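Can you read through this structure? Questions will come right after.
Note that this complex is displayed minus one protein chain, with the remaining chains in position.
Then we have chain A:
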Amino acid sequence: MGRPDLNRRQLLGGIGGLAVAGSFGFAALGTGADALASGADTRVRYWNLFSGGDGANMIAMLDSFRKENPGIDVKDSTFQWGNPFYSKLAMAAAGNRAPDLGVMHLGRITGFSPGRLLDPWDVDLLAKYGVREADFNPDLWKRAVIDGELYALPLDIHVQLCFYRKDVLKKAGLLDDDGRIVPVTSTGEWFDVLKEAKKATKKGLQAIGLWINDQNFQWWFFVAFYTQLGGTWFNAANSEVTFDTDKATQVLEFLRQHITDGYANPGMGSVGAEQFMNGAPFAWEGNWSVPVFSGAKLDYGATPLPPVFGKQATHAESHAFVLPHQSERGGATNEAAHRLAAYVVQHAQQWAAGGHIPAYTPTLSTAAYKELNPQSEYVSAMDHQATEPKVWFAGSTGILAQRLGPVIVSSTMGSAKPEAVARRMKGALTQLLAMKNPMDGQTAAQGGAVA
């Protein structure tokens, strides 16, 4: 041990020091480059969860906003869909590092601690940029209002649809003079339609794909038909469960019958879309399948889920803009966020190509929208939305869906009796109502977060 050893240490120390200094240097360079790139005065940081076709449409809308508003630099970041996104948004808002603008599912707003993790919209500012309450479906707008404040600006609704192959249904004699599916108003009529369609179906294909073993889709379908029956979930104060097990049983039996009557194949639960593309007459899917089927150049149509229980209603969720909480929200950045959201909401024609129904109703009556097919065929879904109850545990892939979805599947797949499942659902709802929202320690009744 002696000098050479020491020298080696100095050398190592030197290299280490350089490495550390270098990394700081790169970090500094990073922020510097970021600042340089934006020649604009105001920067809006915008977080969303749109990938695939939706992502491309969103970017196109942002690009046209950038072109028209050179003074505003939009820095958009796309995150992985679902709970990873919500967790990140919540932590950012709580840590005061939130973006200026975000996107959420409308159903999740109530559970997202509005007022603490979300800031309310300035309705006057929105009006200045051309977006008013009168431009929206009143029920949709009301779902975005909590304690009298607007916490979400709806961009669209996305709904569950009954897709049908016109070529197959024509053979089965199930198309009317306009080339659309004959109207169905009862479960009996619906199964008659399936019976006829099955006769015209190619061998090896099921008559209908309805995601019989997918907990999300089964939940959405259940919400739709349960709403058609006029079923309710909780009383107005969210203190009592009003879930009607008889109505629920009817819906569960209806879903199950698709399998017992041989129209849906339990082995083909997850490949309904592929079967539809190969010539199966029906598929119940979300409207996001429109670009897929249109891209495949199919001869098809799409209506809201059939009103088999007498009343129109199909499941609807909504993508909505939100203002994640910032302790110093305001000024030019906040105004730019309002401006951007208002712009995208009003220019959602492109968004409709993804199958979603634009929330901004003036868009729906434009000639360009009316030309869109099959979008114009199911646009009526806007007025017949079946939604989850407005409680903190509801919303897209929320606790409610995760608890009840698998239970519904067990009935549809036949491993549990519909009546028993309806009772289990009621039990779960009772449990959830007593549960405290971890975000504020209050139950649904205490939260009282209903407009």
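By definition in this document, contacts are C-beta pairs under 8 Å (C-beta built on N, C-alpha and C of every residue); 3 or more make two chains touch, one makes a residue touch a chain; residues count from 1.
Everything that follows uses one rule, which is that contacts and distances are computed from a predicted model.
Enquirer: Pick from "FMN reductase (NADPH)", "Sugar ABC transporter permease", "Spore germination protein" or "Acyl--CoA ligase" the UniProt protein name of the chain that isn't shown here.
Expert: "Sugar ABC transporter permease"
Enquirer: Tell me which residue among A:44, A:61, A:93 or A:359 touches the hidden chain in the full complex.
Expert: Reading the full complex, the residue touching the unseen chain is A:93.
Enquirer: Among A:183, A:295, A:310 or A:406, which residue is in contact with the omitted chain in the full complex?
Expert: Checking each option in A:183, A:295, A:310 or A:406, the one touching the absent chain turns out to be A:406.
Enquirer: Thinking of the whole complex, not just what is shown, which of A:41, A:147 or A:274 touches the missing chain?
Expert: A:274
Enquirer: Hey, which of A:213, A:257 or A:294 is the one touching the hidden chain?
Expert: Only one of A:213, A:257 or A:294 touches the chain omitted from view, namely A:213.
Enquirer: What is the set of chain A residues that contact the non-displayed chain in the whole complex?
Expert: 82-84, 87, 90-91, 93-95, 113, 117, 213-216, 266-271, 274-275, 397-399, 402, 406, 409-410, 413, 415, 438-439, 441
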